[in-house]
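Removed: one protein chain of the complex. Kept in place: all other protein chains.
On to chain A.
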Amino acid sequence: MLSQGLVVSHEQLGNTDQKLRRLVLQGPAAQTAQAGQFVTVQVQDSARASFDPLLRRPISIAEISPERDEITLLYRIKGRGTEILAQARCGDSLSIMGPLGNGFSLPEEGELWLVAGGIGIFPLFALAQRALSQGLKVRLFWGGECKSFMESAGLASWKELEIKTSLSTLDGSLGEKGLVTEPLHSALTQIKPADSKPEANEVRVSVAACGPKGMMQSVTELCQRFDVPIEVSLEERMGCAVGACLGCVCTLKDKAGRLIHKKVCLDGPIFRGEEVVWNETC
């Protein structure tokens, strides 16, 4: 769907040096959006057509509010496109394609564990809200650079959800010092001691992960070791965002073990962790 998103709020998130922004758009995209999906936003610095940048910017949907016709996009200013987007003011109208992609799936029962690295936390908020509204138990594992980043990237909003949370930072300024995989590993060990057989009363956990590729690979390997289903959100440079140009392919393994390509924009961005081939391309 191509639609106009009216900017109803556009503000800095947290500390200036984190360059994070929260953009709330009002429009029809909110009616069908699912957690894990994304929109592409045309970034223009004025009402006049500009071709630099030429491509729309894909941004994951962080909050979905169909009753208010609003979606929230959280992003980091990283290059020319997001620099121009950051200039959009309340009352401006942005051209939006989407919602696009497949979205996370929700387990029918048990616990949903969210594992985020850095700004990979953003699309997981909509998923947490959705899972909680369906009565699932949700737990968060989130790793980031430092306390300033975590607080800027929405820690307070997560605290309001009142879910069990394990934080880790690279410099140890908040939570445990180290990578997000460490608390995840301990938690997995607690629900599934390495030498135990599956039992009827075992907690059924599913994992949804978003973050840097290396982190998602490690999380996937951990989950496979503990036989826990995992979905990951992949990222790749996109052209058309509808599956036509084949710019954003990722490499997966099919059932027969053959390497195949899938389109991150159309077949993803959410894939089952075990089907993703992390270190090879074909």
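Here is the rule we go by: a contact is a pair of C-beta atoms (placed from the backbone, for glycine too) under 8 Å apart; a residue touches a chain by one contact, two chains touch by 3 or more; residues count from 1.
Rule of thumb we're sticking to: contacts and distances are computed from a predicted model.
Visitor: Just to verify: the chain that's not displayed, which of "Dihydroorotate dehydrogenase", "Putative spermidine/putrescine transport system permease protein", "Acyl carrier protein" or "ABC transporter ATP-binding protein" does UniProt list as its protein name?
Guide: The correct option from "Dihydroorotate dehydrogenase", "Putative spermidine/putrescine transport system permease protein", "Acyl carrier protein" or "ABC transporter ATP-binding protein" is "Dihydroorotate dehydrogenase", the UniProt name of the unshown chain.
Visitor: Thinking of the whole complex, not just what is shown, which of A:Asp17, A:Asp52, A:Glu67 or A:Glu160 touches the missing chain?
Guide: A:Asp52
Visitor: Extract the touching residues of chain A with respect to the undisplayed chain.
Guide: Given the touch definition above, chain A has residues 1-2, 42, 49, 51-56, 95, 97, 236-250, 259-261, 266, 281-282 touching the missing chain.
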